[in-house]
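Removed: one protein chain of the complex. Kept in place: all other protein chains.
What follows is chain A.
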Amino acid sequence: MSETSVVTNESATESTTNNEDAIVSYKNITKSFGDVEVLKGIDLDIKPAEKVALIGPSGSGKTTIIRMLMTLEQPTSGEIIVDGKNLWHMEKNGELVPATEKHLREVRGDIGMVFQHFNLFPHMTILENCMTAPIHVQKEDKASAKKRSIEMLEKVGLGDKLDNYPSQLSGGQKQRVAMARALVMRPKVMLFDEVTSALDPELVGEVLEVIRDIAKEGEMAMVLVTHEMEFALDIADRVIFLDNGVIAEQGPPSKVLENPDNERLQQFLHRFRG
């Protein structure tokens, strides 16, 4: 289906062990900001098409986990393997050295991300927001990129806003554009960073609706950092509870959210449900 983002990687950065064909593997990842150790050794495999919800108190490192996969944050130690390729390191003269910008670009092409604050490009129309990257990054021809962008915007219910600028849209509409913009790149893994947190309560529903539709289509793996427990229960295959920089509990949503073992998780859920 996708002729795009064909990653050529002649350097043999094939991962040593590849657990059950995971599309993304975190291997003993730690991350410190100054003296503060936010993540204290994360091991995590995400399978193709798997929907994973990351929950946990603020400061538990949920967002940092997905930001490292998008290359917006560099791990302090450990490795992240994406589709068999080492993300933050590359092989050079038989040694693993820190990745260059070029290497990062080759590996992260299969990852897409939607942000809490949308981060739409304010100087471009909605349509331009969507079609710019396929044209310039994936070298798709303009007509086809435009066609796909329009289809995607129609899918998220914004087919009548193509020539509007982001400033003319509501928060919920902006977030739907942001999703369309990420989706036209046809990522294999899509990251959602608290995408409803900045929205007015009455606009949350329309955004979750779109995510639910995307999730139903299947083929793409999704990692959602979220505070919407009901939503996580509804669409996730697996829920991961992060606490104090480690994975404190994980499993199917019915188990983790309805019948948790971890005491901290029980407290956390209790606070949430009031």
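Basically, a residue touches a chain if its C-beta (ideal position, glycine included) is under 8 Å from a C-beta of that chain, and two chains touch if they have at least 3 such contacts; residues count from 1.
The criterion applied here is as follows: contacts and distances are computed from a predicted model.
Chemist: Using the UniProt record as the reference, specify the protein name of the hidden chain from among "Aldehyde dehydrogenase", "Zn-ribbon domain-containing OB-fold protein", "ABC-type spermidine/putrescine transport system permease subunit I" or "Amino acid ABC transporter membrane protein 1, PAAT family".
Modeler: So, among "Aldehyde dehydrogenase", "Zn-ribbon domain-containing OB-fold protein", "ABC-type spermidine/putrescine transport system permease subunit I" or "Amino acid ABC transporter membrane protein 1, PAAT family", the name matching the hidden chain's UniProt entry is "Amino acid ABC transporter membrane protein 1, PAAT family".
Chemist: Where the complex has a chain not shown, which of A:49, A:72 or A:233 is the residue touching it?
Modeler: Selected residue, touching the omitted chain: A:72.
Chemist: Identify the residue among A:68, A:87, A:182 or A:236 that touches the chain left out of the display.
Modeler: Answer from the full complex: A:182 touches the omitted chain.
Chemist: So which bits of chain A touch the chain we can't see?
Modeler: Touch set of chain A with respect to the missing chain: 5, 70-72, 101, 105, 108-109, 111-113, 115, 117, 119-124, 132-133, 136-137, 165, 167, 178, 181-182, 185.
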